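All protein chains of the complex are present and in place, except for one that has been dropped.
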Amino acid sequence: MTVERLEAGLKKIKEYVSEEEAERMMTADTLKDLAPDLRKYIVEFGYGEIYSRPGLDNKQRQLVTISSLVTQGTIPQIKTHVQRGLTVGLTKTEIVESIMQLIPYVGFPRVQNALMAAKELLENE
Amino acid sequence: MTVERLEAGLKKIKEYVSEEEAERMMTADTLKDLAPDLRKYIVEFGYGEIYSRPGLDNKQRQLVTISSLVTQGTIPQIKTHVQRGLTVGLTKTEIVESIMQLIPYVGFPRVQNALMAAKELLENE
Amino acid sequence: MTVERLEAGLKKIKEYVSEEEAERMMTADTLKDLAPDLRKYIVEFGYGEIYSRPGLDNKQRQLVTISSLVTQGTIPQIKTHVQRGLTVGLTKTEIVESIMQLIPYVGFPRVQNALMAAKELLENE
Amino acid sequence: MTVERLEAGLKKIKEYVSEEEAERMMTADTLKDLAPDLRKYIVEFGYGEIYSRPGLDNKQRQLVTISSLVTQGTIPQIKTHVQRGLTVGLTKTEIVESIMQLIPYVGFPRVQNALMAAKELLENE
Amino acid sequence: MTVERLEAGLKKIKEYVSEEEAERMMTADTLKDLAPDLRKYIVEFGYGEIYSRPGLDNKQRQLVTISSLVTQGTIPQIKTHVQRGLTVGLTKTEIVESIMQLIPYVGFPRVQNALMAAKELLENE
Partner (left out) sequence: MTVERLEAGLKKIKEYVSEEEAERMMTADTLKDLAPDLRKYIVEFGYGEIYSRPGLDNKQRQLVTISSLVTQGTIPQIKTHVQRGLTVGLTKTEIVESIMQLIPYVGFPRVQNALMAAKELLENE
């Protein structure tokens, strides 16, 4: 993509993570050697395109994202996006209640595993 | 559960569906003969307990629910909850953007199938 | 595999379907031209090996199988195995209750879709 | 829900776990501070409603539950429910065979991961 | 993204579909009114970025894609990508065998449903 897109993504992602974290994402990426473009696509396409769309605020985007990750049971990303949810201003209550709201749709096990994964992050709030 | 719980659920569900629809849910339930308690549990536990919790508004609950259903690909429920989302006041844009927000998390196929399922409902808005 | 294995599978599958159905499975298989070995593997490996193992009775095997299919949401196979469950002697109640038992583990949508799929078969009982 | 429902759930769950374990579930719940109602719902709705339904015995309920969890691959709950299966009287053989029965429906990886998770519990039998 | 990216994607997609089909994708898109950017992202990001990466040929990309779609059970996309597989030169045998190869990894139901979905397309070969 274009440099403009990368910059748009980096600008957008700084609304979701600290400036240091944003830098770290581009420099200290664990997959930098194996798959250098993965992070680039997350920033350029994910944040430069999708997260930059109008129509939803950052809190709504994080609620939708956390809900999908809890449904999939992808634990590392549940932690990452619970943190980003707190950063964009979701309250601990909004995050816990969004996960509890999924009980009728995914059942208890995925809800329980997601809350266990988010526990430390949320209790430090 | 208790009559109180059933009434609480029916009261809550009327925030998500029309009065007629709420009545129909309890009377014209297709699974009434085969599994009479299924609807009862959805109303009593789903709406009387989970949807009745504090901490999220009805729009947030529907965004979280639609996101989980799109991630699972359960088409009939995507339609049902897109309609309930419109009823609680989510705009067509908010619903479409919530589904688009999932592209980086579930990929294009589930997003495409969800939008196809919701198309008619949303275009009638 | 060996002719013995194929015969063992055909013998076993006749405990789950009518003799006519068993014949039909081998002769009128819709995928016979495209993937002739698929049915062979289902009979030889599925029924000749797995279903022929000691330790569970036919009713237990069908409860376990139906539970997995409801969890996956694979509708055509839910219908097939609900029918086989009835054939091996599971009651309509046991099948409905096994699907209802999954509400806390998969949520309402998959349970609802499975009961809708099994409705006609079970109501003809 | 009502106190009656909570008591019904606690009474039922004691058929699946030791008295000590049942007490521990209500008192030493790791998610007690973050999501105090999660355990309550599991006991009240899960055990007080669903597990309290007629039509299946406790062994059948655990076979169905374990099958769903193996299909989903939710490891912590596989361990919990394999233990509950042993408590309600399922033999080691019935549990292993139920997991093996899923090979044709979920493939080898989920079966292998489930057996690895249950290994220690089952070998202590 | 940039016009260059859109053009790169359209150029790449023409290796997977007929020229007419490529035009149709951009003009007669059923979701054009509801979600005009969905198709754009598929072409720009999907084909302009991912499919345009070096390291795999078009046949390998389609084998990998079909395998993922069979595993997910997303029927409409299985049909689309089986057709694209034929267009890039995969033989009917390679496609059927790739689906059969998944039996040990996803079980029989998803393989059977995928072959049923692809049947007409493949038998017209």
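Some points to look at:
Every chain is named by a letter (A, B, C, D and E) in the order it is written, and numbering of its residues begins at 1.
The rule we apply is simple: a residue touches a chain if its C-beta (ideal position, glycine included) is under 8 Å from a C-beta of that chain, and two chains touch if they have at least 3 such contacts.
For clarity, every value in this text was computed on a predicted model and none was experimentally measured.
For the chain excluded from display, the touched partners among the shown chains of the whole complex are A, B, C, D, E. Only one residue in the set D:18, D:52 or D:112 touches the chain that does not appear here, and it is D:112. Considering the full assembly, C:41 is the residue among C:16, C:41 or C:108 that touches the omitted chain.
Residues of chain D in contact with the chain left out of this view: 73, 96, 99-100, 103, 108-113, 115-116, 118-119, 122-123.
Contact residues of chain A toward the unshown chain are 30-31, 33-35, 37-38, 41-42, 46, 69, 72-74, 76-77. What chain B contributes to its contact with the hidden chain is residues 102-109.
Throughout what follows, only the chains that are shown with their structure count from here on.
Should one ask which of B-D and B-C has more C-beta pairs in contact, the pair is B-C. Each chain gets a centre from the mean of its Cα atoms; for chain C and chain E, those two points are 31 Å apart. In chain E, the residues touching two or more other chains are 37, 41, 73, 103, 108-109. If each chain is drawn as a node and touching chains are joined, the picture has every node linked to every other.
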